[in-house]
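All protein chains but one are shown at their positions in the complex.
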Amino acid sequence: MKKILFKTEALKDTVMSYCPGCGHGVIHRLVAETIDELGIREKTIGIAPVGCAVFAYDYWNFDVTEAAHGRPPAVATGIKRVLPDRVVFTYQGDGDLIAIGTAETIHAANRGENITVIFVNNCVYGMTGGQMAPTTLIGQKTTTTPFGRDEKIAGYPIRVCELLSSLGGVTYLERVAVTDAKNIIKAKRAIKKAFQVQLDKKGFSLVEVLSSCPTDWGLNPQEAIEYIEKNMIPYFPLGVVKDKS
Amino acid sequence: MKKILFKTEALKDTVMSYCPGCGHGVIHRLVAETIDELGIREKTIGIAPVGCAVFAYDYWNFDVTEAAHGRPPAVATGIKRVLPDRVVFTYQGDGDLIAIGTAETIHAANRGENITVIFVNNCVYGMTGGQMAPTTLIGQKTTTTPFGRDEKIAGYPIRVCELLSSLGGVTYLERVAVTDAKNIIKAKRAIKKAFQVQLDKKGFSLVEVLSSCPTDWGLNPQEAIEYIEKNMIPYFPLGVVKDKS
Amino acid sequence: MAKRVLMKGNIAIGEGAIKANCKAYFGYPITPQNDLTAHMSKRMVELDRVFIQSESEIAAINMVFGAALTGARAMTSSSSPGISLKQEGISYMAGCELPGVILNVQRGGPGLGNISGAQGDYFQATRGGGHGDYRTLVLAPDSVQEMYDLVQEAFDLADKYRNPVVILIDGVLGQMMEPVDLEHDVKKYKLPPKDWILDGCKTREPRSIQSLYMKEGALEEHNWKLHEKYKKMKQDIKCETQHVDDAEIVLVAFGISARVCKSAMQLARKEGIKVGLIRPITLFPFPEEEILKATEHVKKFLVVEMNLGQMVEDVKLIINSKADVHFYGRPGGGLSSQEEIVNEISRIL
Amino acid sequence: MAKRVLMKGNIAIGEGAIKANCKAYFGYPITPQNDLTAHMSKRMVELDRVFIQSESEIAAINMVFGAALTGARAMTSSSSPGISLKQEGISYMAGCELPGVILNVQRGGPGLGNISGAQGDYFQATRGGGHGDYRTLVLAPDSVQEMYDLVQEAFDLADKYRNPVVILIDGVLGQMMEPVDLEHDVKKYKLPPKDWILDGCKTREPRSIQSLYMKEGALEEHNWKLHEKYKKMKQDIKCETQHVDDAEIVLVAFGISARVCKSAMQLARKEGIKVGLIRPITLFPFPEEEILKATEHVKKFLVVEMNLGQMVEDVKLIINSKADVHFYGRPGGGLSSQEEIVNEISRIL
Amino acid sequence: MQEEVIIAGFGGQGIMFMGTVLAHAAMQENKSVTFFPSYGAEMRGGTANCMIIMSDEDIGSPVVARPDGIIALNQPSADKFTRRIKEKGLLIVNSSLVTGESGRDDIKKVEVQATKIAEGLGDKRVANMVALGSYIKEVKILKLETLCKSLETLLGEKKKNLVDINIKALKDGYKL
Amino acid sequence: MQEEVIIAGFGGQGIMFMGTVLAHAAMQENKSVTFFPSYGAEMRGGTANCMIIMSDEDIGSPVVARPDGIIALNQPSADKFTRRIKEKGLLIVNSSLVTGESGRDDIKKVEVQATKIAEGLGDKRVANMVALGSYIKEVKILKLETLCKSLETLLGEKKKNLVDINIKALKDGYKL
Amino acid sequence: MSRITIDKEKCKGCGLCVLACPKNLIVMSDEFNKKGYHPASFSSGEDCTGCGFCFQVCPDVVIEVFK
Partner (left out) sequence: MSRITIDKEKCKGCGLCVLACPKNLIVMSDEFNKKGYHPASFSSGEDCTGCGFCFQVCPDVVIEVFK
């Protein structure tokens, strides 16, 4: 018998520090497999965010740096502009990417930086213990919306792909979810496409991945997947939002 | 004979420091007239930006503060939340509002802050001597795009109204231009509407005003008006972009 | 004795602020002060006051700026990296003479560092980490009770001087629990009328609040005025001293380091070493007189900090060769034990 | 004499950076350094290097972070409020040990202040205005030639120490023109190999660059290592002295204030007052020895700054009562004249 | 009198609650008390611990380097903290999960089948109270009664239904 | 020798260029020289001025408080700066725009119809060079030739067509 | 019949009112004002309709319209 599915080279053989059932692990694997399949491991530089994925440099088997909270797109810009033939991507949570990092995200996208952004939307600040994120759903309880997110106080969950779609520099935007095997395979396809856009020097690509945070949602892993399906996907519809590639 | 058109109360009788032909003066007047017509001068707090309009507190005859560059929407939020029955508006340039202030703009809009934003788009950083703004047109020469804005280096001019339109908290967005009397009267209508939205407690309103900067465009006042008509309006189409009011 | 409540430092700050009639809290999550933000999200809403989780620390300080200019009491809190981001905003508040309370629950740095308690931001707090020659009052409580009390004073001091006040604690103080007497007497200050606020010009001429001074000499004049104000703040210096009178050596420490020093002092005294303690409670203005007075009979001072040596500069500037000033510090969240300090004392004596 | 070119200070910095093989410039407009950003927008593009006008100062410093971690020489420039915004980023660079050059063309503050030259950001530059106990090298040229020269050294020093270097000038130095010899000899440093960069793991094991140190004690260890590095920087102290040997009083000043002091010294000497000058060129590390040496025969020092007294603390910490230290300063963009300083000297003597 | 104790275990074992009950009771008995939680260096998972100091005098540092006592609810905690105990100090282990030698013969070791007893009571989550009861019995610094009252206060109205089983566990631990 | 001069006028009158030509020429004659521009406190409009120091020795502060000479191209500049001139100093005014008394009898005042002469030359923008020529004639610190060469260098290839008229203006000013 | 006034000392001479007037009633003066601008001037024609276009476009709000 042949081993057909296993950890490929770009993912180190260590235990990741994520909670049981956390979506980050699957997304890490998808990124790693993509990089291996495209044969770009030795020319890739990844940028970990400040968020639960801050330790990504311990998991990926290629060059990785960690940027200040919200600044990965600026750091990526700095890297990519001086090394345009390397593959540069950021991996960011919803707090990182569209709260504190709003300006950096929008402007890297608008400049059409030839980078790839893997955007992990779990509707919550995971690392800091479950506060409201810009993507937290209306009515969702978090430690900073103890009565449920009230749009009158805290505004609306931001649909990042839709927000970015009007910007000239944006080439490819797709929203996926790592809920079940089928969706995970689709997510992989989107991620691979996003890297391909970069390899083809076509500009800014972003994949928004709906991902679970069982811990901060107070759900078990299975319930968390159901939560994505029942609550997140209806508000954050899956699919390609923009494709100029 | 009766005086039918003159400086109304909300505009002080001083000389504004703007260059000859600069659009800011007209827009100041439109805001002041709106405030007088709505009878809200005594309960209005304006927020001047860092930009050529930084001295607005010397021109308007009501309470005005000056915020750090890019932060007027956050300052407005602070004011409006503790004084919800006052009228709070920001007056911001393109650099202030959608470069350094991108995050503050987007999130105040998304929260549906019940404030009004007067957004003066002159495609350039006026105050600092004519650098590229996020709205600078492709090919436009500025002191920091000496060869003309090249989208490959500097990205695309951002259409602010279109960018904000997907956000849940946004109630009213319109783009106007202060080119000729007709458009100026339309601009006034839009500004008045935006304040009315606030008075009706309907949420975030923004009027984008295409405005001339003869000095930094290196044009005389008349040419500058033509520049708006020929170059800006085609890229930044006039009209209501969103109206949920 | 009044009823005591067991409370976390971070929460005590929040409850103290609420007692001081803080009308608006603006914050952005960051460890180790998250429980305060969470607490305020509940309490402020219950009390029909303002709570916003802002999009960033920068937005938060500028929201404080906005709320403060209406005369409302407002605060924000964060931890080291987030406080760095607020420096421009704090400078603006100082320039505009706006009151407001900023809590820094320090963690280890530089950069992302770690989430342990630390005292690496003393310079930033006391010398105005932002640009342009301004100062903030800096308060450094060392117990949960004092956090509860001092935050109330902080709001008064902010209003008294029309100046931002920084409360400098650290992850350990923020996270620890101690009993708190919620009815504890707190110093009340005589406050000037808020005759400078913007709330609409209904009953008066329009006003403006800004930090721009373009007329020749105007900014210099403004800065001299601020300078006078900073000097006047010396009225409100706060400092705790213990056993200085008979001391052979005096420890100087603030916040959590002072707590450790208190243990060290007890330990040393048990061993017969006469150790005293000076604990600056206001870090700016700094308690010069208390230290100077001690130099009259004490010739050895040991400054203990959870950093590589920051407050020690203020101590040296005052002592100016009137006594020996030693330093013991550990950076990056390393917390000294009382034994370490006693060893260091023995080494020096 | 080599051909001299008349050049603005800001431009000289840009041209010096280009000569030092700066590969990437990231900036955001702010007076009084706009001509540098404008100059780089042209020159870097012509040279096929990287120029980006970033969306903010924060983005700019983080772009420098990104470029620097690939091993490329990178810089950013701004003025006081913008530099405040960069403090978190600078702290991250220090934590990650990334080289890079940051120019602060100081203006009057706090807040928006004015656009005159000023020296209000000395504390921020020399004590790490950001969080967490780090330091940057700080260079303070006082002529256009020296700006051109020192920016080249700055890049070397940044690489030598893997540390950000701040160049601290002000609006006056930035805007003034003087002749510059573009072939002037500049000190070259022995530089370590850049064996830590991220550029893809083709020929080696993957690397990471980060400032997070969560393992117990790891951050403390890292910070002690940085501390050793900061101490080592003393090798590269730079300082100009004039007429100290026979001086009755020594002026201590940096940057534009030193220029005024040079005039004052000339004026005073004409009047028969023996005035000397010590001009720290590196503000961190600070030239302790030169000052200490002077105290052997000079008993009066006058520190002159365009602020309310910042470097004077460093001078006092060194002199530590070995001589009298006086201060003369003007804040908010007020520039003292040579006559004022001579008056002050007379008052002291 | 000054008593310093470290309570440690897995994240879900109610370590912080144990410490809080103890600290609260100490406060009720008018002692000086500090409680300091530590989630270790790791942000996710790993063991949690808290440090409580109870004293008749003012307390300096809330950080306990050399505890008088340790309550270890799981093996990693026992491994990590046992060697820190002061001479003649006390080690309470949850022997349902902690096996093996302490490696110290200068301390008193008390083994409590906390998890097992708790399971017997119908909810293994109250293992923490069993252990706490046992600790109180050993150190005799606070009255059992006070702890029961503190439990009531801290569980409050919302978790009133849990009061009984927790008190039962506490008492069972005490009685052992 | 040290000569300090302030050149002042409206924004559009070519003040900075005048100063640059002077500074450049001083450099060419191997003098120490500093040029310091000031746009006044106002950002927009108002008067502009620049300060030039030329010296045989190193120059300290580039800021000129008490100038040896002033070249005032408009009235506000004359009003503002005249009283700062050193005793026995020099005041050059563009008498086409500056009228009225200097109010000083301890200085030398030279009136030049700079704008008028420039208009005569066909471009009133070269009034600055007329005034500069006149200044050079008075202070005799630099050779007229050097200034002409500096003009050429500074106008460069792109503005070569303007060299002649500028030199003509300079010389006319000098000849007066 | 209508008319306008122009505050000549405050006029910055941008000329936009000249372009705006449908009746061509405004011209730029040859003289300078104190600020150094050539101010606009109303050629007191009878044709002024009081349409206010000149007022609308004047950036410095130095025109008043009477009707």
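A, B, C, D, E, F and G are the chain letters, set down in written order, and residue numbers restart from 1 in every chain.
Rule of thumb we're sticking to: a residue touches a chain if its C-beta (ideal position, glycine included) is under 8 Å from a C-beta of that chain, and two chains touch if they have at least 3 such contacts.
Predicted model only: the values in this text are computed from it and were never measured.
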{"item": "Subunit A residues that touch the omitted chain in the full complex", "value": "1-7, 11, 15-16, 18-26, 28-29, 180-181, 184-185, 214, 220-222, 225"}
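By our rule, only the chains that are shown with their structure count from here on.
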{"item": "Top chain pair, ranked by how many C-beta pairs fall in contact", "value": "C-D"}
{"item": "Distance from the mean Cα position of subunit F to that of subunit E, given in whole angstrom", "value": "85"}
{"item": "Whole-Å separation of chain centres (CA-atom averages), subunit B against subunit D", "value": "38"}
{"item": "Shared interface positions of subunit C, touching two or more other chains", "value": "52, 55-56, 58, 81, 88, 92, 96, 111-112, 114-115, 210-212, 214, 218"}
{"item": "Set of subunit G residues in contact with two or more other chains", "value": "none"}
